[in-house]
Structure formats: C-alpha cells, structure tokens
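Okay, handing you the structure first.
A single protein chain has been omitted; all remaining protein chains appear in their positions.
For clarity, chains are labelled A, B and C in written order, and residue numbers in each chain start from 1.
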Amino acid sequence: MIQAGIVGGTGYTGVELLRILALHPEIEIKTVTSRADAGKRVDESYPNLRGCVDALFTEPSVETLAGCDVVFFATPNGTSMRMADSLLARGVRIIDLAADFRLQDPAEWEQWYGEPHACPQLLAEAVYGLPEVNRERIRTARLIGCPGCYPTSVQLGLLPLVENGAVRLDNLVADVKSGVSGAGRKAELALLMSETGESFKAYNVKGHRHLPEIRQGLALAAGQPVGLTFVPHLIPMIRGIHATLYATLQGDCPDLQALYEARYRDEPFVDVLPPGSHPDTRNVRGSNRCQIAIHRPLDEDVVVILSVIDNLVKGAAGQAVQNMNLMFGLEETAGLKAIGLYP
Amino acid sequence: MIQAGIVGGTGYTGVELLRILALHPEIEIKTVTSRADAGKRVDESYPNLRGCVDALFTEPSVETLAGCDVVFFATPNGTSMRMADSLLARGVRIIDLAADFRLQDPAEWEQWYGEPHACPQLLAEAVYGLPEVNRERIRTARLIGCPGCYPTSVQLGLLPLVENGAVRLDNLVADVKSGVSGAGRKAELALLMSETGESFKAYNVKGHRHLPEIRQGLALAAGQPVGLTFVPHLIPMIRGIHATLYATLQGDCPDLQALYEARYRDEPFVDVLPPGSHPDTRNVRGSNRCQIAIHRPLDEDVVVILSVIDNLVKGAAGQAVQNMNLMFGLEETAGLKAIGLYP
Amino acid sequence: MIQAGIVGGTGYTGVELLRILALHPEIEIKTVTSRADAGKRVDESYPNLRGCVDALFTEPSVETLAGCDVVFFATPNGTSMRMADSLLARGVRIIDLAADFRLQDPAEWEQWYGEPHACPQLLAEAVYGLPEVNRERIRTARLIGCPGCYPTSVQLGLLPLVENGAVRLDNLVADVKSGVSGAGRKAELALLMSETGESFKAYNVKGHRHLPEIRQGLALAAGQPVGLTFVPHLIPMIRGIHATLYATLQGDCPDLQALYEARYRDEPFVDVLPPGSHPDTRNVRGSNRCQIAIHRPLDEDVVVILSVIDNLVKGAAGQAVQNMNLMFGLEETAGLKAIGLYP
Partner (left out) sequence: MIQAGIVGGTGYTGVELLRILALHPEIEIKTVTSRADAGKRVDESYPNLRGCVDALFTEPSVETLAGCDVVFFATPNGTSMRMADSLLARGVRIIDLAADFRLQDPAEWEQWYGEPHACPQLLAEAVYGLPEVNRERIRTARLIGCPGCYPTSVQLGLLPLVENGAVRLDNLVADVKSGVSGAGRKAELALLMSETGESFKAYNVKGHRHLPEIRQGLALAAGQPVGLTFVPHLIPMIRGIHATLYATLQGDCPDLQALYEARYRDEPFVDVLPPGSHPDTRNVRGSNRCQIAIHRPLDEDVVVILSVIDNLVKGAAGQAVQNMNLMFGLEETAGLKAIGLYP
C-alpha cells in the first residue's frame, strides 16, 4: 500500500481528499496534519468520515511526513513552497493542490500572490498536473502543481480550439461560475448562507489569480500568447463549476463536434456530450468527470463551449488523485469511479 | 382611482403585479382573469395576498375588461395580440408583459414565435416599454410591449456604450443568468427543485427568443445593426438576473464611470454603483431597481459591465407598473418604492 | 416626524429595521450606530438601501441618542441593559430587540445568559412586546423587550389553546425550524453556505435561551407553569420560521378553528388560515404577518398547530415597529403593509 500524507486536512479540498483516499484500493492514509486541530480526531470534525478514517490530526513536520510515499498539500497558497525542498530531499513525492507550483515564472507568481516565491529553483522541475496535457511528464514527476478549479474547466473547454488554430486567440472570453465551496472553509461574512444564498454575483473582475494560470496553459497549447478575459462568479450552491467560453472562428470552420471527440477520445475523465447538449453541474457532482458541449449559435462565427466539473473533485482532490495514480503506475481511474450524485 | 384589469393572473408575473398593485395608492384592481381558476378566490391560490386582494378569478372577456382604464396581459405569448384591437377600440389602454408587441417586424416575430402575428397593424403604434429609452412616447401610448427580463438587464447595461460609440458593435457578448422564476409557473420536470436546485446550466444556446429583441433595441440605439452573442443560464435560486456583458473598446476610451452616471443621472430605477463594485442580485430582490457596475479588467481593451435586476419586478411587473404610471401621469415611482429584501 | 435611533445597525435585524423605517411615513432615521463601521456610509454596507437611507454609522453614545424620541437596540444580548437607565432618564423610549428585557426574573436571566443582569430594577417596568397579549400596556410603555423570533411563533400558535384550557399543560412540544438569518450576521464557520446549505439539523437540544421565554409567556397565559419541550432547527434557507406545535386535548374539545378565529379576529398581523391549510414560510417572507393552521390528525387527541412568521419581521424588526406604532399612537400597521414576497 502506498503511504499518503495530507498537509492541511481541515479545508474542503482536504476533506475531499480524505473521502476519496479512504476508499482508494491502493492507499493508506498515514498522516493528516492540521495546526489548528492537532490532537483532535479527524472524524470529529468531519462526521461523514466516521468508520472510514481512523486518524488524529497532527502537527505538520518534515519528520513525520518523510515517512510517506506521497504528500498532498491542501493548504493555503505559500505553504508547500516552504516545505517542498526538504520533502523531496527525503524522497517524498509532492502533489500540491495550492497555487505554489502552477506558474512557471516566479516574477508572475510574485505579482499575483504578493510575495517572492520561496523556492523558484523547483519551478522548472514542477509539472503542471493536467493529465489531459501532461500525462507522460506526470508519470515520472516528483513534484506536481495541480491546476486550479477554474483553470481546469476553462482549459479543458478551450484546448481543442486553441491547439487546432480554429479560433482567434486575441479575444477569448471565459465567463465562469462556481459554487461557494470553491471559496474554501473560512469564517468570513461574505461566505455566510445569508449572504450568498439566493443571490448571484461576479467577483474579482479586475483580475483573479487564476487568470495568469489560464493564459499560461493556453499559450503553451497555442505556441503564442493569448488574449483572454476571465470573469468569475459565485453561484448560490455548494459544488460545481460551469464555464461558458466564447471564441471567434477564423479560417475554415472544422467539424467542431468531431474535433472535440477526437481530442478527448482516450481521456477517462473528459466526456464530450452529444450535439445540442447543455451540461448540468449536478451530473458531475462528486465525480472526477468534466462534461463538455459545443455550440455555434445561429451558425454565426462565435463558438460557445460549455464545460462543467465538480470544483472539489476534477477541480482539486480528484485531479490530485488522478495525478497520484499516474505517478505510481496505478490504474488512472483507481479510487475515482464515483458517479455524479443526481439528483 | 384608476381601474386595472389583469389577464392571466395565475403566473408569477401575474401574482407579482397583484402584489404591487394591491399597495399602489392610485389603483383599484377591478378584474383578474384566469381560465383555469375562474370562480376561485385569488388569495386561495396566493395566500400571501390574503387581506390585500379581495377578488375572484374570472373568465377573460372583452366585455368585462372594457370597463377598465388599463389592462395588463400577464399571459403566454400569443394571447394579447388576439384581444388588443377590441380593447383599444373600447378605449382601454394595454400593457403587455408577454412578447406580442416587443418586435417591430412581424416576419421576425413569426420566425421566433412559430406563428404569424395576429395583428401586425398595431406593431407600428405599440411602444417598447423601456422608460429609460422611450419615456416620452410611453406617456401618450395606448399600447405598450414591455421588455423581456433578459433584454431589460442587457440593454440597460449596454446602452451607454452603444449610444456613445465607445465599443465595437460586431462582437458583443451577453452572458446572462436568471433565477428559475423566469421560466414561469409551469408543471414541467425540468423546473422541479430536484432538477434545478444545487445545479447550474446554460440553455437555448442555439438561439433564445430574447436575442432578436436585444439586437433590435441595441441597433436602434446604435443606428446600425449589432452583432451580439447571448447565452442564458439558470441559477439555482428563485428571483434575480445577473448580466455579465463584454465589449471591446474602440477609439479613445471615455471615462466609463462618468459616462454611465451621466446617462442614468435622472433615472429613478437605474443605480450606477461606485467603481470597483460587484452587484448582488439580492440587493434588488423585490425592488424595481437595476444596479450596474463598470469594469475594465487589467486596463486592457475589454469592458465588462455587470447589471442586475429582479426578473419579476424591473424585468416584468414592476416595469409594467412604471409604464402605467407614466401613461396616466402619476408619479413614476408610485407603488414601486419597495427596497430590496436583504438578506 | 418621530426621531428614531438604531443602536447596532450592522446585523440582520438592524438592516431590516432600516428597510422598514426608511419607508415609514412618520419616522425619520436620526442615528444609526455601529462601533465597527463608524464613519462608513450605511448604504456602502447595505447597497439595497442606496437612495433610501442617507446616513453614516456613528459611535454609540448616550449624548447622541438622547436626541431621539425612540431608540431601537438591534445589538447583542447584554448591551441595552447597560444603556437603558441613562436613556430613559433623558426621556427616550426604548425598544430592545435583544433578550435583555424579555425575562422577568433576573435570576433566570443570569442562568441562561451567563452574567448577572445589569439593571434588574427596570425589569418590572419593562413590557414584553407581544401586541397580541400586551397591547394596552405597550401603548404607555417606556421600555419594551421585544419577543424572540422562536417565542413569537410558538406563543402565537399556542396561546388560544393555553388560555382556553383546551389542552394538557404538562407535555407541550414545540418543534421549530428557522432560516439561517436567525443566527445573525457573524463570521462563523457553522454559518457558511457550504456548511448550512443543502442540509438540515437540530441544535441546542439540551436547552435554548428561548425556552424560558416561551415558558414564561405561556405560564402567564395559563395562570400556571407549563411543561414544554422546545427543539430548534436550522433550515437551509435565509428567512422564515415554521413552528410545529403538539398538544394533547383534555376535556370536551372545542371547535378549534372557531377558537383561533375568535382569538385573533381583530389582530392585524395574525391570520388564521382555512381548515386543512399548511402555511408556507414564503407567504410571509418580508411581511409582518403570522399565518396559523390548526389540525387534529385522524381526529385523535393530539392537536397540531402550524405557525409561520418571517423571523426578521414579525420575529424581530417588524414587531419592534409594531410596538413603536402603538407607543406613539400611530396606526398599528404603519410602515408594515408589505406583502409576502412570493415566489
């Protein structure tokens, strides 16, 4: 059994990792850390895990974590970059669910995250953990930076167009909506049910930290910079992301449905829906799947792509486990077979 | 007191009209019709109106309605165009909340609504009931076609840009999200709470009936055709529309905040928020107000406008009453002073 | 115009008071205090009030408040009892929405609220602000302790039975459910949408502070102590309380429907529904009304009463204004005519 550690087990991505790993056939959860809750039973905080996770939260330390084969960081941004070097030196592989290893350029990291990167020397080695792009590199990686939730939905939605050159690259629009669990488990007024329930709003329109990550990924796919406007919104629900993506066709328009189906034919977790579909976020709730539909309204020159994921699964913990499966030579879908919880 | 009739009082826009008119200081509700519920007390169907509306549903007939000063049609599309002529001939003024008198071109109506228009001869006289555009014509109109809910939020959000020539007119994007009450009070599987709750989806991406209405309004404002992609979505909540609007600047960029503030300075129901704001739909819930914020992400050349309304008030019944106030020389805000129900 | 002050204007009951008072024909909002937000515009925190409340939050002080005719305390428990004496001495009338003046026995207050009462000498003078019980005493009161939200729904539901001796008094059950706004505007993990949405739970089953208040009110009505079990629950929605009340009939069973209709015939805000009804909380959302239905399942000896209110209106701010109207000789319904916001 592979020994896994989780740093920061008290947030929503942490508990989701526990939910997935507890039923994973090849994994043993060795350590779950939480500074705030050290000494407390994990299932006291999360009664859904009673009988499934028999562990106490512990203080995070390199010594304890060094006994793991793999350590997941489900921590705030800026944590893993301070422990990564020591753990790698002990032979531990790292899967970071935070932002520390997503951007390749330390200057860009500093600009968006407000402090210098603590271990820029690792950025070149870190692999961006989107299996649909980097599967082979992931298999041999020691250090994975898992994509953000928004970037996962947007990149999976736009990659076939961008790789193919079918659309203009200077005026992409990503209007993306997320359930409130994406904002994390933080005691903030703005996240109260009385504040977010029965209401809808955009936020961070001036610039959201996931924007440079999306642009980086699309630019790599296109081989050139891309212009993209990204507006995130908060949906009055808990789980799910819906990306509505707009691109302007250029040149001869390929068969878009066929293009997407070909691109994702062998992907276990990307599901191109039949023509005319409108994916519901509920159909991927609790599952690691991304469902995508392609539209060309009125046969005019704007393509509209709809892409949905569960922000905590394919957008975070599930994708992290998918990366782990690849890194350890396991079946890619191991522990990730759950079906979307409808209704 | 002005005598008002409501045709089709059993849908959500009908009951919202009743809620507003019941407290309107100058109005007496004379007749409320419903074929399905004729003979039943209105407040038996809508217990929120107990003690406030003392009326029975009646069969709709020109004879009964002819005694009213004004008749509101809160009916399915295709109803008012079959009764309008007779009522106008009896001196009754008409405010239609359905789509029958929104489009000026009967061919376009037929294309989008699937049947020939029943009284094309009235289309030239009918006034599109958006007071922020047509206030003076509304004052003297006999026949008003109230805007749809989506078109209200989109036009109020884009008009200053389009009128001013500040943006390109060929690639506008309107990504709009609506609470489920916008779909009406119909016994359909897709509208069940188990189907729409805790989920988010786009619909009618191929083409929604509000698209030609939006294009017509913006083209009139611009003096030329506009290219606009419109994608409607369903939010898992009851009331509220949030339009996220994308436009590409061209020429010298004006002070956008000042532009909007000037355009709506005297409008009682359009509220331009301070720079950097993100309007919540909850803040206009139950109110006739539209709140708007203007953004220019990263100071690049795409403008993002956020525009929120309550789809049943400014998007339907409230706007209808605002039109009525204008038509009868009442204070424009009479009966419409309710403040958004937060939280 | 009556000059009103609000102490603690940043919670949900405070902003609801503002919403009601802003449209009240006889009231001018003179002062709104908030230690945390002093100097900030009220409508910056609450954009639904833009254009309706033109005030800044100020530091609370007896000097400023002394210029008011009436001061509302929408504060945490334990605040008003420290300022009441000074304000009364300056001739200001006080309406407390917190718990400081609800219980008559200072020992009981200390037991449930964890500190000695700061001005027990005022408890005898303070009037419990439930107009359906104390209307005449309210008219002349200087100091009102407004009922809690749960106690309002439970007492209005049980009073006719208890006053009439129709039921046993030793085994009453009040199973009551509240929307999350009842928990207030506090940055606590347990109130996040991700924690309370799509879930239902009981809380404080061991004993909730509203229990002694309910027992006190029913004992006064019965002329003897009552035994009542009270279990509060959290509903995944924002506004509304639904009390389900169980009592065992004793003696000859009166016509229960007639009993309730007679008891509340002249009450402007208590609405006894027709036999067989099941009140929805939505029908009183935003209104000051309590709707009640009476059932006797299978004609056995247990009576089931259903009673709904909006916790922020009849359960807090609306009832406070109803008290104010009585204290100042205004029409009892002034400012309180809003109709429930359905759907």
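Please note the rule applied: contacts are C-beta pairs under 8 Å (C-beta built on N, C-alpha and C of every residue); 3 or more make two chains touch, one makes a residue touch a chain.
Computed from a predicted structure; not experimentally measured.
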Residue in contact with the excluded chain [from A:I29, A:L49 or A:A126]: A:L49
Full-complex contact with the absent chain, from B:D69, B:E132 or B:E198: B:E198
Of A:Y12, A:F101 or A:F230, the one touching the omitted chain in the full complex: A:Y12
Which residue of C:L123, C:L191 or C:L306 touches the chain not shown here: C:L306
Contact set of subunit C toward the excluded chain (per top definition): 171, 173, 175, 177, 179, 194-195, 197-203, 205-207, 211, 227, 229-231, 233, 235-240, 242, 244, 246, 248, 276, 278-283, 285, 293, 295, 297-298, 300, 302, 304, 306, 308, 343
Contact set of subunit B toward the excluded chain (per top definition): 12, 180-181, 185-189, 191-198, 236-238
Hidden partner chain, residues of subunit A it touches: 12, 15, 19, 22-23, 46-52, 181, 185, 197-198, 238-239, 271, 273, 277, 279-280, 282-287, 291, 337-343
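The working rule: only the chains that are shown with their structure count from here on.
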Per-chain CA centroid nearest to the all-protein CA mean: B
Reference subunit A; chain at largest CA-centroid distance: C
Interchain centroid distance [CA atoms averaged], subunit B/subunit C, Å: 36
Between subunit C and subunit A, distance of the C-alpha-averaged centres to the nearest whole Å: 45
Multi-chain contact residues (two or more partners), subunit B: 197-198, 238-239, 279-280, 282, 285, 343
